[in-house]
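What follows is a single structure, and I will ask about it in a moment.
With one protein chain held back, the other chains of the complex are shown just where they sit.
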Amino acid sequence: MIALSTVLISFVGAMVCGLMPPDSHRRVRWVALLTAVLGLTMAFLCALEYQGTGFEDEFSSTWIPWIGVSFITGYDGISLPLLLVTGLVAVSGVLFTWNLDHRANQFYAFYFALIGGVYGVFLSLDLFLLFVFYEIAIVPKYFLIAIWGGDKREYAAMKLVMYSFGGSALVLLGMLALYFGSGLNTFGLEQLMSADFSGAFQAVVFPILFLGFAILAGMWPFHTWAPTGHAAAPTAASMLLAGVVMKLGAYGCLRIAVGLLPEGAVVWAPIIAIFAVVNIIYGALVALRQEDFKFVIGYSSVSHMGFVLLGIATLNLTGMTGAVLQMFSHGVIGALLFAMVGTVIYSRTKTRMFDELHRLIDRMPGIAWVFIIVGLASMGLPGFSGFVSELYVLLGAWESLSGWIVALAGLGVLATFGYTLVKIHEAFFQRVAEDSGNNIGVEQPDYPPMTLPEKMGVGLLLGASILIGICPWLLTNHISGSLQLLIDRMAN
Amino acid sequence: MDYQAIFYALLPDLIVVVALFIALGIDYGYLRKSSLANRSVRALQISSVGLFVGMVLLVLQMKGSLPMDYAQLLAATHGQLALSPGTLALKCLLFSMGLAVLPLAARHMVTRHVSEYFALLLLATLGMGFMVTSRNLLGAFVALELVSLSLYALTVLHQTSRTSAEAALKYLTYGGVSSAFLLFGISYLFGLTGTLDISKTIPMSEALTGAPMLVSVAYLFILVGLGFKVAVAPFHLWSPDVYQSAPTPVAAWIASGSKIAGVVLLLVLLIPVSTLSANTTIIPMLAVLAVLSMAVGNLGALRQTNLKRLLAYSAIANAGYLLVAVLAFSEEGRAAAIYYAVVYAIATLGTFAVVSVFGDRLGREAQIDDFRGFWKNRPGLSMALLIFILSLAGIPPLAGFVGKFYLFYAAIQSQPQISYWSEGLYWLVALALVFSVVALYYYMKVLKAVFVSEDIAESREDSIGWPSSVVILILSLITLVLGVWPGPLIEYIRGCLIF
Partner (left out) sequence: MITALTLAPVLAALVIYFMPERRARVVALAGSMVSLGLMVYMLANFQDIDGVQFKEKVAWIPGLGVDYFVGLDGVNALVLVLATLLAPLVVLASWKHQDRPRTYFILLCLQFTGLFGTFTALNFFHWFLYWEMAIVPAFFLIKLFGSGEDRDRAALNFFLFTVVGSIAMLLGFLFLYQQAGTFDFIELGRKGVNVHPMVFCAVLCGLWVKAPLAPLHIWQAPAYAAAPTPVAMLLTGVMSKMGIYGFLRLVVPVFPAQLEQHAHTLMGLALITILWGAFLALRQTDIKRMLAFSSLNHVAYCVLGIGALGITAEGLKIDAHALARQGVILQIFAHGIAAAGLFYLAGLLENRTGSRGLGDFGGLSSVTPRFAAAFFILTFCSLGLPFMAGFAAEFLIFSGSFAVAPAVTVIATLGLLATAVFLLTMLQKVFTGPTPERHNAMADLTYCEGLIVAPLLILVFWAGISPGTWLFFSSLLN
C-alpha cells in the first residue's frame, strides 16, 4: 500500500488544490509542496523497503472480473527508479513554479492529476489499469500547456495530445490482441508474462505495442510533439513532460512490448536500434541548429531518449539496465535543464533567444555556473548519472548489436558534446552583436541571484544525478535484479 | 384474458398516462389564468411525480414485489411485452432519464403550451419504455412511432425560432420515410416467418434460413428505417439541424433516450439472424454503416462551431461505435452495446443539460465561443462539462472509456483468432480507434473554450436552480462512478439480458 499511496496522495492533492479558492496561490503552493513531498517520501520508502527482485508491495482487488480486469499494483526494480524520478521531479517542479499566481489552484490540480497518472502507470500490474492511468495522464498535459504555456501553446498542446492519444490507441489495440492472443482471459501482467504467444503473433503485435508506446517516448519520426510541446509548456509541465512523461512511453516499451513479447522484440530489435541511433544523432544535430534555448533542450530530450530506446533494443541485461538508468538520469537532468531555462534564466532575461542573451556569465555568474554543470551532466560526463547509463547502454550494444551502431551512437555522444558546448557558449559567453539594437555599451545591470526554492530544486535534482553518477549501484542492483527475471523469462 | 395481470404489467405506464392527463387538465382548467412560470412549475411537479411513481412501480416489478411473477406477466401479454429484470431496468432507466429532462424543460419555457410540452415529453418516455419491452414487431413499430411523433411535435415547440419549424419539418419528412422503410422491412419479415413475435427466436431463425436473399432485403429495409431513427450515416442528414434548432431539453432527449431505445430495438430485431448464414450479407451492411457513421460523424464534427451541432455529429459517430458492438452478434456484444448506449446517453444528456442551463437563458445558439471563460463564472458547471465531454471522448476514468473499451473488447471477442487482417473485427476496432483520436480533437476544442480562454464571453448570471443542479450533479457522479466502478452495472446487464 505504500506504493499505491503515491497515487492516492497525488489525486487527493489534485482535488484539494482544485477546490481551494482561486486567489489563494500562497496557500495552494504549500499544499502542493506538501503533496509532492509526501509522494516523494512514499517513493523513498518504497526504495528502502525493496528487497528482492520480483514485484513487491502488491495490492490486488477485483475490478471487472468477467473481462479479466483486476486492480493490481506493485513495483519492482524497474519501476522503482521511475517512481523516484517522478517524486523528485514533482517536488522540484513545485519549487520552480513557486511564484505562480495565475490560476494556481487549477494549475496544481492538473499538475497532480498528471503526476498521479504517472505514478499509477509505473505501479500498475494490470494492462487495463496501466492503460487507464496512461490516459489519465494525457488530458492534464493539454491544460497545463494550453493555459499556462508560452508561444503557440494551443497548437503545441493539441499536437501533444493528438500524438499521445494516437499512441495510446495503438496500445489499446495491442492490449486487446494480447488479451485474446493469450487465451488466459486476464489483463494481469504477471499472468500474461507466462502466456505462450506464438512467434508469428508476437512479430505482428510487437510493433503495434512498441510503436504506441514509443510515440510517447519521442521516437523519431514521431518525436515532433516533444520539442514543440516542451518549449510551449510552463516550466513545471515541461519538467514533467521531459522528465517523466516521456519515460511512460519508454517504460511501456520495456515492460509491456518487450516484457510480454520477447520473440517479437528479437525480430524487431535491429530496426529499433536503427531508429534509436537516428534519434540520438538527429536530436543532437537539430539541437545544434536551434535559436530558442528551450528548443535546444527539447531536442536534447529526443536525443537522450534515443539512448533509452537503444538500451531496450539491445535486449540484454546490461543494455536494458542502462535504458532504465538512463530513464532515471534523463528524467532528473532533463527536468533540471528545463527548470533552468524555463524559470531560472527566462524569468530574469525575459528572452530565450540566443541572439538576445548577452554575456550572461558576467551578469548572472551563479546561475550560469549551475547551468554549465547541468549541461555537463547532460553531456554524460563521468561523475553524473548520464555517464553511467550511457556506459551501460553502449556496453549492451557492443554485446548484441553491430559495432556500427555503437560507433554511430558514439558519434551521437560527440554531437551532444558539440551542441551543449556551442549552446552554452551562445547563451552565456557570447556578446550580442553591435547592430542588434540591444543597448550595448550601456552598462547592463546584473540579474538577481537564485531564490531559495530555486536553489533547493537545483540541489535536489543535481544531487540525485551526482549521487547516482557516483553510486550507481544504489539503483542498478535493483534494476538488474528485476531485469534478470525478465530476461530469464525471455530465454525460456 | 387475465386482466389483473395486464393491469399489474402496465401499471407504471398507466400512472404516467394519468399524470399526463392530470397535467393537461390542470393546466387548461385550474391554471388557465396563471403566469407562465407558475404553470410550468405545476406541470413539472405533476409530471415528475407521475414519472417518479412509475419508476417506483417499475422497481417493484423488477424486485418481484408485485403479486405476479415474470412468467405470468409474459403469458398475460401474450408475448407482446417481455417484462424481464433486464428490460424493466432499461425502462426504469429511461423513466429516470426522462425525469432528469423535465427540470431542464421547466427552466426555460420556449412555448406557451406548457402542459403539451410536458405531456409530449411523457409520451415520448412512455413510447421508449414500450420500445425496449416490446417483443412484437408491430407493437415495437407502434411504440417507435409514438416516440417519433412526440419528438416531431416537441421539435416544433421552439416557437420563437423559425429554424425550429424548418428542422421539425425535415425531421418529420425523413422520419416518415424511414417509418415506411421500417414497416416494409417488418412486413417482409412477417411474410417470411408468418409471425410477429420476435421472442420465438428459434422458429423464426429456422424460417429465415430458407430464403437468405429475402432476409437480406428485409434487413436492408429495417436497417435503413432504424438508421434514420438513430441517425446513422448516411441517414443522418436531419440530425444536426434538429439538434441545433429543437429546444435543448428536447434535443437532449432525442440524443439520449431515443438512442437507447433505438439501439435496444435494433438488437432485438437482429436476434433472429444472429446465428444465421444470412449474416454474411447483413454484417457487411452493418459494417458499411458503422464505418460511414464514424467517418461522417467525426470528420463532420471537426468543422462545427456550434456545440449542439457538434454533439449531433458526435452522436452520429457514437452510433457508428455502437454498430461495432452490434456487429459482434454475441451476448457480449449486446451487453457492450447497451452499456455503451447507456453511458453515452448519460454523458450526452449531461452535456445538453449544461448547455441548456447556461445557454438557453441567454438566448444563445450555444456557439462554442459562448463558453469562453466559462470556468471563471461557473467553476462547478464547467467541471461537470469537463466530465461529460471527456466521457464522450472516452478518457478514463470516466464511464465513456469503459464503454468504449468494453465495446472493442466485445467486438474482438467475437472472433479473436485471425489469420488475415480483414477477418474478425480487428480492422474495425483499429478504425474506430483512429476515429476516436480524431474525436478527441474536437472535444478538446470545446474544453479549450471552456477552460483555456481568459476573456469571458458572458458575465455572471443568476442561479440555475436546484433541480437542474441536482440533475447535473447526479449525472456527473454517475459518469464518474460508472467509469471507476463499472463492474456492477456490466454484471447486471450481462446477467439479465434475455431478449
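Letters A and B mark the chains as written, and numbering starts fresh at 1 in each.
The rule we apply is simple: a contact is a pair of C-beta atoms (placed from the backbone, for glycine too) under 8 Å apart; a residue touches a chain by one contact, two chains touch by 3 or more.
What you see is a predicted model, and the numbers here were worked out from it, not measured in a lab.
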Which displayed chains the hidden chain touches across the whole complex: A
Sole contact to the chain not displayed, among A:28, A:115, A:296 or A:394: A:394
Residue in contact with the excluded chain [from A:102, A:425 or A:489]: A:425
Touching residue (missing chain; options A:52, A:65, A:199 or A:382): A:382
Residues of subunit A (touch criterion as defined above) contacting the omitted chain: 318, 321, 361, 365, 369, 372, 376, 381-383, 387-388, 391-392, 394-395, 398-399, 403, 406-407, 410, 413-414, 417-418, 421-422, 425, 429, 472-473, 476-477, 480
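FYI, only the chains that are shown with their structure count from here on.
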Subunit A and subunit B, separation of their C-alpha mean positions in angstrom: 43
Contacting residues of subunit B [partner subunit A, same complex]: 375, 390, 395-397, 401-402, 405-406, 408-409, 412-413, 416-417, 426, 429-430, 433-434, 436-437, 440-441, 444, 447-448, 451-452, 486-487, 490-491, 494
Subunit A residues within the subunit B interface of the complex: 62-67, 106, 128, 131-133, 135-136, 138-139, 142-143, 146-147, 154, 158, 161-162, 165-166, 169-170, 172-173, 176-177, 179-181
